[in-house]
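The other protein chains are all here in position, but one chain of the complex has been omitted.
Going by the order they are written in, the chains are A and B; count residues from 1 in each one.
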Amino acid sequence: MEKVFTRPNSLKDMPMHYCPGCTHGIVHRLVAEVIDEMDMFDRAIAVASVGCSVFAYEYFYCDAYQASHGRAPAVATGIKRVLPDRLVFTYQGDGDLASIGTGEVVHAAARGEKFTAIYINNAIYGMTGGQMAPTSLMGQVTITTPYGRDRENNGFPVRMSEMLALLDGSAYVTRVSVHSPASVGKAKKAIRKAFEVQMAGLGFSIVEVLSSCPTNWGLPPLKALKWLEENMIPYYPLGELKIAAEVV
Amino acid sequence: MGRVTFRENRCKGCELCKAFCPKGIIVMASRINSMGFHPATVEEEDMNKCTGCAICARMCPDLVIEVEKEEKKVG
Partner (left out) sequence: MAKMLMKGNEAIGEGAIRAGCRYFFGYPITPQSELPHYLAKKMPEVGGLYLQAESETASINMVFGAAGAGARVMTSSSGPGISLMQEGISYLAGAELPCVIVNIIRGGPGLGNIAPAQSDYFQAVKGGGHGDYRLIVLAPASVQEIIDLMGDAFDLADKYRNPVMLMGDGVLGQMMEPVELAGEKEITIPKKPWASTGRMGRKDKRLISSLQIVPENCEKHNIKLFEKYAVAGQNEQRWEEYCLEDAELVLVAFGTAARICKAVVDTCRAEGRAVGLLRPVTLWPFPVKAFEKTIATAKRYLSVEMSMGQMVEDVRLAVNGRRPVSFYGRVGGMLPVARDIYNEVQKLLARGKA
């Protein structure tokens, strides 16, 4: 018998603090597998943000930074401008990237900053206890929208990838999901492509990963993935939104 | 022919592996681990149904599962 699946080397062998069934664990593993396969552990620099994944720097045990809320793209800009040959990635949730940090990610993309944003969209704020996110769906009940998100008070959910795809500095913008084995496989390919775009110096890359939050959605893990598939994908369509001409 | 091993003390009982196993051979054990979860497992008598597809391992958020597969014997 030969081993066909083992843990990746680029992820620290330690228990992760995420909730049961939280897809952060899957995405962490995919990023680490890609770093392994590209043999980039020594060049990798992780920029953790603020959210459930604030401790991501413990798990991605390459060199790392912990950035203030929303500002990881600015921190990544500073790092990559000083160390242009490293593989720099941010790992951000929907509060970090689509709320407080919208300015930073938009301008990093506009400038074509050569790092990759891994954007975890689970339509809610996890770490702080289940508040509405800019990505929460219309009608979605959260602890700050107890009557359901409504357009009068809260406006509409934000599709970050579509916005970022409009910018010329964006070299690769794609949206994937991790609700099924097939989608997990596609997510991994997207992360690989994004990292390759970065190392080819083509510009800004972002992989938006539709993810679940069983705890704050109030659903068991499998039902949460079903909710994701049935509710989030129609609003946040999967697929590549921007591929720069030079990306093969 | 495949074999899966579970690091039971890492399992949080999320049941995603069980849901996605194409052969339906993963069950949640009646015992509980040190975190208080029922860990996923495959009973030994069902292990021969394992194809080593590793779908369980790919859906596991906690890197609980290792997968082995027998080399296909080429005639």
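Going forward, contacts are C-beta pairs under 8 Å (C-beta built on N, C-alpha and C of every residue); 3 or more make two chains touch, one makes a residue touch a chain.
Note that the coordinates shown come from a computational prediction; the quantities given were computed from them, not determined experimentally.
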Left-out chain, listing which of the shown chains it touches: A
Contact with the hidden chain (one of A:Leu30, A:Ile79 or A:Leu97): A:Ile79
Residue of A:Gly103, A:Gly129 or A:Gly155 touching the missing chain in the full complex: A:Gly103
Residue among A:Ile45, A:Ala133, A:Val207 or A:Ala224 touching the omitted chain: A:Ile45
Residues belonging to subunit A that touch the chain removed from view: 41-45, 47-48, 54-55, 57, 61-68, 71, 74-83, 86-87, 103-104, 106-107
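As a working rule, only the chains that are shown with their structure count from here on.
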Cα-centroid distance, subunit A relative to subunit B, in whole angstrom: 27
Subunit B partner contacts - residues on subunit A that touch it in the complex: 1-7, 11, 13, 15-16, 18-26, 29, 180-181, 184-185, 214, 220-222, 225
Contact set on subunit B toward subunit A in their complex: 1-3, 10, 12-16, 19-20, 37, 52, 54-55, 57-63, 65-71
